[in-house]
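Let me give you the structure first, and then I'll get to my questions.
Every protein chain but one is kept in place in this view of the complex.
A, B and C are the chain letters, set down in written order, and residue numbers restart from 1 in every chain.
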Amino acid sequence: GPATGHGLAPDMIYRYSRQLLLPSFGVQGQANLLKSSVLVIGAGGLGSPALLYLAACGVGRIGIVDHDVVELNNLHRQIIHTEAYIGKSKVESAAAACRAINSNVEIVEHREAFRTTNALDIVRKYPSFHAYKLPLVSGAALGLEGQLTVYNYNGGPCYRCLFPTPPPTTACQRCSDSGVLGVVPGVIGCLQALEAVKIASAVGDPLSGRMLLFDALSARMRIVKIRGKSAQCEACGDKAALNERQFQEIEYEIFTQTPFSTAPLKLNL
Amino acid sequence: GPATGHGLAPDMIYRYSRQLLLPSFGVQGQANLLKSSVLVIGAGGLGSPALLYLAACGVGRIGIVDHDVVELNNLHRQIIHTEAYIGKSKVESAAAACRAINSNVEIVEHREAFRTTNALDIVRKYPSFHAYKLPLVSGAALGLEGQLTVYNYNGGPCYRCLFPTPPPTTACQRCSDSGVLGVVPGVIGCLQALEAVKIASAVGDPLSGRMLLFDALSARMRIVKIRGKSAQCEACGDKAALNERQFQEIEYEIFTQTPFSTAPLKLNL
Amino acid sequence: MKLTLEFGGGLELLCDSVKIHNVDLEPENGEKQLTMKHLLSWVRTNLIKERPEMFMKGDSVRPGVLVLVNDCDWELSGQLDTTLEDKDVVVFISTLHGG
Partner (left out) sequence: MKLTLEFGGGLELLCDSVKIHNVDLEPENGEKQLTMKHLLSWVRTNLIKERPEMFMKGDSVRPGVLVLVNDCDWELSGQLDTTLEDKDVVVFISTLHGG
């Protein structure tokens, strides 16, 4: 059969048949996906659709990091959580939803905030981890706008290549403090899942060196070309001490009080 | 308080607080949404995210039309359904998921196919129905591509303005027959929900007279300008007999074996 | 005249599954301008490798195919009479259904 050597059991062949039928994805893409691990940071507005789609389409192992509990005012946009989970851990709620969709996926629960102090510990739990090769699918949704790009992918820029100087903290609104229309993070979270799937399955051209800008009110969507990797980058450039600095980017985001939201990190590509 | 006269109970003010905070959406947008009705045709790949977001963000009344039962090979993309519902009605499954997210929303279940013979009967169950003013958010996702536009909106074109002659049935692949990557209908379904929310809340510029074309593999997204309403259109033009022909568009889609997927119809705008 | 031609919605399957074609072509003998009518017949001869009836009907595209010149429906620029300029982008896309 077409799955020979790829280790796809008959029920998996049936479950993923619509993806196996795709000439440009097919058995190899699905097999890559089933072997991949993705870490999702935040089970909120972006993480909700991203986690549902990553679990549904067959990522092998999904880590979920979040320290929050579900609140009623999350439910207008965080569609992975139900009223029954109000007051309970977001990670517990999201893990249950992923397992209900796909009992074949391994879900790893990290009920803690993703901070400088534990980032390495969390990521080291994943085998075959190479920090300096860790693609980061970075998305954001606030008000009626969304943004999306992929960092650290195959020679592309890292976050600090793009932003060598930290933005002032006053410039960093967060949707927990300000408004956001429910479905805007839905659009960006789905696009994040798509980019993670493309990286994990080694199919297609990820959105590296490009950024998607989405304006919901006017229904405008533009994809722009951004700068490439900088040889002078303190985090990833020629002179950067990778061993010590591999998590500077993460520290950096924590430093600016703006943790990256859904950040599927592809390990063991 | 800011909600005076809009009938928002305190728990609704808390639930929707992040949307109420948005200056361009606010209390009026939310109040419009809570009074609106949306009919979603198909609880499949596009309907799954669309229904979850429409329920979550506070559409007052949501109808769901589908005659299928949940199958294992739906689950890679139809994220509203869980393994526990395999073999059960998709409408039953989707309605339960919507109610679990938001018990304030009225869900109307139509466990039947949307056909010429019952289309009027289904839609007439909604009060204040004006067929000839029915905006249609039309989306499609197949393989690694998606398309989206809004028909019948505020003087914009209808489906038949754009396609006066039916396409040959051989040209109409369907994702149940061919492949589709799970998260591609996710992106389009979220965008459909967004357009329905904009129409229902009377906020923003819907994607009428424009079409979004999405290519997942290359991460390209373009919004193109399409033709406007045609005075010669058999369905909506000056000489069209509206009373008899108001559902020609629907017949038309059924005729070509390509039922429109998620089609939130905004009633009583 | 350099043009970018793009095929989508399944039409790329008629041209060896290649979505983007960068081509260079000139007006027909005796004509000053290159029209969409000429481009369609050139595409049919040079790019379409199978099932041409899925691309054209008569001297235009088959029903269900949208034609976009620089991101605008060709209905707005004169359909077959649309004149093309250097660096124009022409998209042929078959409309999808379902999901």
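Methods note: a residue touches a chain if its C-beta (ideal position, glycine included) is under 8 Å from a C-beta of that chain, and two chains touch if they have at least 3 such contacts.
Because the structure is a prediction, the values reported are computed rather than measured.
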Neighbours of the unshown chain, displayed set only, are A
Touch with the missing chain holds, among A:G29, A:G63 or A:G139, for A:G139
Residue of A:I188, A:V203, A:A219 or A:C233 in touch with the missing chain, whole complex considered: A:I188
Tell me, which residues in chain A touch the chain that this view leaves out? 42, 44-46, 139-143, 145-147, 162-168, 170-176, 180, 185, 188-189, 211, 213, 215, 218, 222-227, 253, 256, 258-262
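Just so we're on the same page, only the chains that are shown with their structure count from here on.
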From the C-alpha centre of chain A to that of chain B, how far is it in Å? 27
When the C-alpha atoms of chain A and chain C are each averaged to a single point, how far apart are the two points in Å? 38
Between chain B and chain C, what's the gap in Å when you average each chain's C-alpha atoms? 31
Scan chain B for residues touching two or more other chains and write them down. 143, 175, 180, 218, 223
The positions of chain C in contact with two or more other chains are none
